[in-house]
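Only one protein chain is missing; all other protein chains are in place.
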Amino acid sequence: MKENVVIIGGGIAGMEAARQLLLLGYTPIIVEKKDHLGGHVARWHKLFPDMAPAGDLVRRLSEAISEANIFLETRITSINRLSNGYVVMLSNGVSIPCRAVLGASGFRLFDASKKEEYGYGVYNHVITNSDLEAWFNGAEDPRIVADPKAVGFVHCVGSRDLKAGNSQCSKVCCMTAVKQAIELKERFPDARIYCFYMDLRLFGKKYEDFYINAQQEYGIQFIRGRVSEVGETAEERLQVKAEDTLSGKPLKVQLDLLVLMSGMVCNPEVAEFARTIRLDVDSDGFLKSLDNVGGINRSNQPGFFYAGACTGTKTVPETLAEARAAALDIHRYLLGK
Amino acid sequence: MIYEGKQKIWKDYQKEIPDDHWYFVRSCIRQNFFPASERMFTEITRNVLGKDVYETPYHTTCGGIAYHCDTLPQETAMTIVARQFALMTEAGYENYAASCITSFGNYAEVLETWHEFPELEARIREQLWKATRREFKKPKYLAHTSDLIYHWRNQIAEKAKFRLVDKDTGEPLRIAEHIGCHYAKMFPSKGVGGAEYPYVLTGMVESWGGQIIDYPERRHCCGYGFRQYHVKANRGYCVSNTHKKFESMEPYGIQAIVTNCPGCPYFMDRWQYFIAEQTGKTYGKDGFGIPVLTYEELAGLVLGYDPWDLGLQLHQVAVEPLLDRIGIPYDPKAKYLGVNKEDLLRPSLPQTLKCF
Partner (left out) sequence: MMDFGFKLSKSATIDLDRAGTERYEKLCALSPDARTCMACGSCSATCTAASFSGMSVRKVILGLQRGQDVRPLLSACMLCGKCTLVCPRGINTRRLILNLSKSYD
């Protein structure tokens, strides 16, 4: 009989790890609290830098793990340590003994309504990056008007924000904002589009090319200054205030749509859970890797491994690479090497 | 605007407000600016609602105005505050209600500072003892008097003779609220509804039949800013901020503004005259301004008190169009008679802003 490996979370990290574990001859068991696989990526429209449909990635992964055991709409009620592994108890009554567990529980999207000054949930035309992707994917959204004349993107919403409890940069939002700004400009060629940023952190393959393209071909304007306050005008447009730090002057502009780049934050439930089996939690609330250079996949407990954004903010390719690395690491561990 | 979104935020910022037994302290300036407002507070709370609201003639300034004008170090302000707390303690109260927003902010700031730096609190206690032989307990509850009127808003609504409704159309009056900066911007959790979407005045207006109108510069300071106004060279900044607010309010057809600060209603009322003289522009209907009321004046109006007993003749902006709209009776000939029916003399009328 093939050996079980429990994977907590059915996002792309869990799926990619399951695929590799199947190839290595194990029986991966994915436990996912939602009713579908793919996590945040399943809601996404297109992935930078190649603009490939996110759905294709999720579909490919789903097909590749058809032989895995997958429990949807299932939660883990407890994990108990054994002398040589774990027993994972599920909300459906199943309990699984195993020697290795992979934590792939991902991140939470920052709740943008916590930044009260931006009025998410209060003003009619304030949405998040995630809402916009859903709209690109065909979901109805009455907050997005038919013919916007001006659109703004606010970078770093809940990220790099000590007051919101998150010191970390979410890495992907700068690039996502550039990508979404271009996609919106393609749909609304007459709209003025502004990105309000503090620093542009465009570190990945081809990201800078996107930025140059956004400036030159799409005329997207980048304003260095964090939006401090949003109000709604009598015409139900948005009045946005920021400092134009390069001019050294306050700036205001009226917009028809404001997109908040909600960051990646830790899942507090996971941190709570981690304490029950003495997994270390990092100062940013994410699960703590054994070390952040050579041991990102490893936890402080034998047999417990990590992949993806449960240990910190990650891009999609980083997550997939970590999932593969974790599968190999688990294989090494189970071979006793 | 999504009303439910605001309600969600309001839920996060509800403070506990005891129902009775308050030690009440007045503002330095409100009795000059709006002479009946604090009088109405004691009248409504004691005589209409039957609450125990105690005050003592030994109360002085809290030092906040000098502290914010940079003429008093914080430690001195703290010792003054300590003395006020001692007066409260001696009177046997533990719920402290300040009529002034800056006092309220000052008290909240002092209590927070003592919480962070207990050694400072010990030093202030020692200084107060040396100077006055007084000791004090810190208030168990600190409130602004608008918190109390908010707390009792529905009881006031039950006793109201008028509602904030246009008597001809039946529509709720379109009212803007303005919260003093020191109410919640320093400590959002100390204000009813928080700092971004405060509920304290909104709750009163809704309870009394009116409709709150939000506008982009709602959160903006009235411009008073202590040194901005008190130093004449800076006074242009003061009025420019008020001007910014009125420009932002202009498209909404706002019929009245309600405030909870000593300075804000004064500047928002008086500066309408200045702006009219400088720019030729008025913001109410037919050349009038927009009346700016304190929440006690508004409460007094809905409870049926005579507008002239509420001191509304001392406003720059004429309140008569608002009274007519609600259907509140008044005697135009009695406008400039004082409470003792003595003639107060008539002010000369401005050129641009229409007044009576």
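By letter and in written order, the chains are A and B; residue numbering begins at 1 in each of them.
Rule of thumb we're sticking to: contacts are C-beta pairs under 8 Å (C-beta built on N, C-alpha and C of every residue); 3 or more make two chains touch, one makes a residue touch a chain.
Just so it is clear, the structure is predicted and the values come from calculations on it, not from any experiment.
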Hidden-chain contact residue, picked from the options A:N92, A:S167, A:Q215 or A:T276: A:Q215
Which of B:R46, B:H59, B:K185 or B:R235 contacts the chain that the document leaves out: B:R235
Sole contact to the chain not displayed, among A:A52, A:V94, A:A139 or A:L246: A:L246
Residue numbers in subunit A that touch the chain omitted from display: 150, 194, 200, 211-212, 215-216, 219, 221-222, 224, 244, 246-247, 249-254
Subunit B residues touching the omitted chain (full complex): 232-233, 235-237, 239-240, 243-244, 274-275, 277-279
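In this section, only the chains that are shown with their structure count from here on.
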Interfacial residue positions of subunit A with respect to subunit B in the complex: 113, 116-117, 119-124, 229, 231-234, 236, 239
Subunit B residues touching subunit A - in the complex, by the definition given at the top: 1-2, 5-6, 8-9, 194-197, 214-219, 248, 251-252
